[in-house]
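A single protein chain has been omitted; all remaining protein chains appear in their positions.
In this document, chain identifiers A and B correspond to the written order of the chains, with residue numbering beginning at 1 in each.
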Amino acid sequence: MLYREAGDFKVSYQADQQTFPIRFDRLFFWALLASAYFVVPFFINDYWANAVLLPFLIYGVASIGLNILTGYCGQVSLGSGGFMAVGAYTCYKMMTAFPDLNLAFCILAGGVTTAIVGIMFGLPSLRIKGFYLAVVTLAAQFFLVWMFNKVPWFYNYSATGMISSPERTMFGYAITGPNATPAATYLFCLTFLVVLAFLGRNLTRGSVGRKWMAIRDMDIAAEIIGVNPLMAKITAFGVSSFYVGVAGAMIFSVYLGAVEVTEAFGIQKSFLLLFMIIIGGLGSILGSLVGAAFMVLMPVLLKNIMVNSFGWAIDIAAHFEFIIIGGLIVFFLIVEPHGLAQLWRIIKEKMRLWPFPH
Amino acid sequence: MVEFLYGIEVVINGLMAGVMYSLVALGFVLIFKASGIFNYAQGVMALFAAMTLVGVQEGQVPFAHLINSVFGTQYHHFGWHINAFVAIAVAALVMLLFAYLVERYILKHLVNQEPIILFMATIGLAYFMEGFGDLMWGSNIKTLDVGIPQGGNFWIEEKTAFLGGEDFYGFYLDTLDIYATVIAIILVSTLVLFSQYTKTGRALRAVADDHQAALSVGISLRRIWVIVWSIAGIVALVAGIMWGSKSGVQFSLSLIALKALPVLMLGGFTSIPGAIIGGLIIGIGEKLFEFLIGAPFLGGATENWFAYMLALLFLVFRPQGLFGEKIIERV
Partner (left out) sequence: MNIKRMMMATAVAVSVATPALAELVIPSLVYRTGAYGPNGIPYADGYADYFALLNERDGGIGGEMVNLIECETAYNTEKGVECFEATKDLGSLVYQPLSTGITYQLIPKATAADIPILSMGYGRTSAANGKVFSHIFNFPGNYWSAASAVINHILDQENGDIKGKKIALVYHNSAYGREPIRTLEELAKKHEFELSLLPVDHPGQEQKSQWLQIRREKPDYITMWGWGVMNQVAIQEAANIRYPMEKFIGVWWSGSENDVIPAGMKADGYKALAMHNTGMDYPLYDDLKTYLYDTGKASGEHAGTVLYSRGMYAGMLAAEGIKTAQKMTGKSNITAGDLRDGFEVLEITEEKMAAIGMPNFGPSFKVSCESHGGPMVTAIQQWDAKNKTWSLITPFNPGDMDVINRLIAEDSAAYAAENNLSERCG
């Protein structure tokens, strides 16, 4: 009904290969992006920024990263929490060691360091496969968290091991610290997400991405047709960890402002990210974002409905929150096992064909 | 000499801890073997089973908190106190019902899906159970007492004290751990006997070998799944009892699943002996590492990551786990 098109006519390769081959999608995307940049910042307040949009944008970056590794390259990872911690602590060290350095560079440095660490832990993936690979990443998870907890150099010898981000500005606006305006932090994170999502989308469509997918579908077959499994897996670990590290750095510096490694980057974070990409849809950039939205927004939404509107006691609301989220996950799976992104694809197909189903 | 004796003590205690890990890992293995599902909800099942046990035993009113806040009443307890064995039987029945419901409402709809999707379904289940269990029995900490004695075993301590000199106090062994070992042995032998010598057991093994072949000879996959989940539920109950006796029944009980993961990886997802041996290796390994290297040189708390590092080390040489089925890759 929304899609008014009468067929699939492409006259150039360029038209055939664009990200949004359907005109309506394209328009919708640009409109969404434009409103995200030019409308939302004027209406945003602290609550929307800090409780809803920042976590969504940041987890979006992280789940794209994990989706590259797990969804595109088929390597299960449960070490994302630890990798995020690498990003966060690198960012912290950079911020405190070079107070004049731009925050964006600190965050990118976090990503690069994480990529290196990720590649190191990715090496055993050549030999260990499937669910068993999870043990490698879990080892990374627990080891990294333990290390950041244990070595005082990482938290500048503070008494407790908490790290807090000092105030940093960009173009004169505070991005971190208590004086940051919601619009500034939102735009900062949005830009990171847009750039990284764009990069991710194009990486996964190009030769690198095809190699990843070949490895995912069957690594021996891929090897036979000339894909180097070492390079493919290493690049997937590297790129994925870069994303996850950037997200970790942003969680620390922009979103939370102070973190403690065991609490903020524990194993439950690794699981959370994995849930996001499975629910959203493996092997889909859109799916990563939808999954992140589901896991971040659903609890907040449910809480607001049950506690603020219905006036339920908070513990009953919290229990129902778990029940409803669990129920929804199972429900969506039964309806469409390949995640919300696939569900969307089906709905879109239906809408394109409507009102003639054949 | 004393150091050496203490080393042995650490090894023995590691073995005992390993048995406790195996109890949790066993539930994972059973379900994975029969249905290829990595059951993320196993830890929450243990929590739920233990909560039900305590709730029944103490005569707690289920959903009391919800009922009270909706109707403004003040119900808490029925006012009875049931014998532990009866309560265990009731809790086991609840776990059977749970298995039936899981099959009826979740697994039935997801036959023939990829493992990762089934894994995700169990995530949903875990969320659901977490909320449901708390809603039903409340999130207070509960004391679980089914009559298993706890505490250091003084008899062993006294009888072994002569081995060392002044500085050696005899081997320390927790009575609870000894019971856990006995129970684990009984549990595993029952399981082995069951799967080797009964018709259902044979059907279980057939399903584990090949779903489709099993279906084609007339084995009902759905019935088998109910049975497997029931067994896993009862294993969860046992694990819940053993761990719950130690620390009281509370939310953290569901986190014991994390302790079972390296055991699974090391022992192989598909092998019951693997879960036991894996548990023992992890138990000994992490305790010994903490004793020899972790606590003296690295500042302690190394057990968590070392368990995984150890599993990793084994996996590099045997990528399918110690007892896992050999991975055959074909194009």
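The rule is short, and it goes like this: contacts are C-beta pairs under 8 Å (C-beta built on N, C-alpha and C of every residue); 3 or more make two chains touch, one makes a residue touch a chain.
Owing to the predicted nature of the structure, the values given are computational and were not obtained by experimental measurement.
When the omitted chain is restored, the residue from B:69, B:83, B:112 or B:189 that touches it is B:69. Of the listed positions A:167, A:223 or A:336, the one in contact with the omitted chain in the full complex is A:167. Residues touching the missing chain, restricted to chain A, are 46-47, 50-51, 55, 96, 146, 149, 158-162, 164, 166-167, 177-179, 255-260, 262-264, 266, 300, 303-305, 307-315, 317-319 (touch as defined at the top).
Interface residues of chain B facing the missing partner chain: 6, 9-10, 13-14, 16-17, 20, 68-72, 74, 76, 134, 139-141, 143, 150-152, 169, 172, 174, 243, 246-248, 250-253, 255-256, 259, 286-287, 290-291, 294-295, 299-301, 303-304.
As a working rule, only the chains that are shown with their structure count from here on.
Residues 124, 127-129, 131-132, 134-136, 138-139, 141-143, 145-146, 149-150, 218, 220-221, 224, 267, 271, 275, 278-279, 282, 312-313, 315-316, 318-330, 333-334, 337-338 of chain A touch chain B in their complex.
Those residues of chain B that touch chain A in the complex are listed here as 38, 65-66, 69, 105-106, 109-110, 113-117, 119-121, 123-132, 134-135, 139, 258, 261-262, 265-266, 269, 298-299, 301-302, 304-305, 308-309, 311-312, 315-316, 319-321, 324, 327, 329-331.
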